[in-house]
Each structure stands twice: as structure tokens, then as C-alpha cells.
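Only one protein chain is missing from this complex, and each of the others stays in its spot.
Let's look at chain A:
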Amino acid sequence: MTALGYNFGYLDENTKRMIRRAILKAVAIPGHQVPFGAREMPLPYGWGTGGIAVTASIIGTADTLKVIDQGADDTTNAVSIRRFFAKVTGVATTERTGEASIIQTRHRIPETPLRQGQILVYQVPMPEPLFRLEPRLAETRRMHALADYGLMHVKLYEDIARHGHVAISYGYPVLVGGRYLMSPSPIPAFDNPKMDRMPALQLFGAGREKRIYAVPPYTSVRSLDFEDHPFVPVRADAACALCQSRESYLDEVVVDDQGGRMFVCSDTDYCGTRQSHREAAE
């Protein structure tokens, strides 16, 4: 049952087709940003309109949708987007990573490895990886065309010279297919290695900036680094207080005003599944 007065998936079929064309082009040129005629969506810009537009144009009646924000299914914006699609498509929704055919995400990649046939849709605020170094789009377009990424290498070099480390903790730039510099969206650098040769299709939608880009399955995605300063993904050095995982990305939870804190998995499905397995084993 879908919302009265709106097409399946909210967008009209012509708009969906236009977006799917942009997606096909993006898949054909991995990591390249394809401009598209983004539409206003009934949710605000910056709250996932690009991801919503991408999901709306690829979703079908047989799909099962999972939506996460900060790794969790129960954050308010994830709830809001999941309810939006339940209303305008009527498709099944799930919180289980393994059961979803489409996973829309903000700021995380699920801990459970994705498989072939699944699609991961990222919500992207700033698609241009160079924007902090060069805000002019006409200029960054030229730099991408010439694969002129010296500016970014210099920035990484300067970080290392000044601090001993690259000082980028999220949205860490990657090189896709050995050709295009790409923003992985503001996922923690910890998640970057998961993008490399991922069996699932990765689609990136930036609504306000009107860009779509993609990483096809099994494509190389390399975090920028230097031979003598290799990329190191960072996580809190602790175990999850709920499921004891030492592999997952952790949120720090302040438990009192005395400096007390604990760490828990940011991926709620991963954490919940591990907890129930432990209970079953006990």
C-alpha cells in the first residue's frame, strides 16, 4: 500500500529514469562524479536527499530495504527515511544487514561483509574530495580530468610533517580504480578498507550538490598514503561493552559526569546479533 497521490517511490518515472542513466554512467566510470538534475525531496537537503533519490530510482517491489545512520537502525533520521520509503513504496524493511537488498547509509559501512547482489547507497554531503583545498568546482573538474591530485598529496605530506600523522579521521580520500580521487562520504577512515573490492555495488548520492558517483563490485579502492607512512584505520582501543567485539567500530558513551565512559558498537545489527548468539551459546 503506497501513499495516495504519489508515484511508487515518490519520484515520477521520468525522473527515476534520468537518475538511473546517471547511475549507469557513474558505474561505467568508477569514482567519477556525474552531475544530475536533483529534485527537491520532501526531506531537507543535507539530511539524505541524494541517497533517497538514488534509492527511490532503483527500488522495486521485490526489494528489502535497510536504512542506517551512524551505523544504527534506530537513529531518528534513519527511522524517518525508512518510514518514508515504507509509505511511498510499501516495500519490506529490515534491520538485518544480511536480509537487505538495498542498504541506505549515512556515515558507516555495516560490519557484516556485504555480498554480491546487494547495493549500498551512501548519503553524501560534499561529493568533491578536494573542496577544502579548492572550492571552485570549475577548477576541481579540471583537476579530475587531468588526474592532477598533487594538491591532496601535499596536504597529506604537510599533515605528516606537522603532526607525524595524516590528520584526517573521516571522509578520508580514496583513489578508485587507480584513476579518480573520490570522497568516501564522511565514514570513519576505519571503514575505508571495506570499500576495496567489495562484492556489493556502492552508489553515492549528493542531492544538494547534484552529483552521483559509484564504485562497481570488486573495484579497487585505495586510501591515499605514502610508502613510508601507510594508511592505518583507527578505532577506539577497547571492546564493546555489550558484545565484547574488538573488531567493530565503537561509539564512546559518556555514562556520568565523573569522566566515566564505555564503548559500544556503532553497528546495532552487528552488536545485537552477536549478543543473541552469545546468549544462545550460554
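Here is the rule we use: a contact is a pair of C-beta atoms (placed from the backbone, for glycine too) under 8 Å apart; a residue touches a chain by one contact, two chains touch by 3 or more; residues count from 1.
To be clear about the criterion, contacts and distances are computed from a predicted model.
Within the choices "ATPase", "Protein glxC", "Carbon-phosphorus lyase complex subunit PhnI" or "Cytochrome c-type biogenesis protein", the name that UniProt assigns to the complex's undisplayed chain is "Carbon-phosphorus lyase complex subunit PhnI".
Residue in contact with the omitted chain (choice from A:69, A:95, A:111 or A:269): A:69.
Of the candidate positions A:165, A:197, A:246 or A:277, contact with the hidden chain is made by A:165. Panel shows chain A; residues 6, 10, 12, 35-42, 44-47, 49, 69-72, 74-77, 79-80, 83, 106-108, 125, 135-138, 163-165, 167-171, 186-190, 208, 210-211, 234-236, 241-242, 249-253, 255-256, 260, 262, 264, 266, 268 of it touch the chain omitted from the view.
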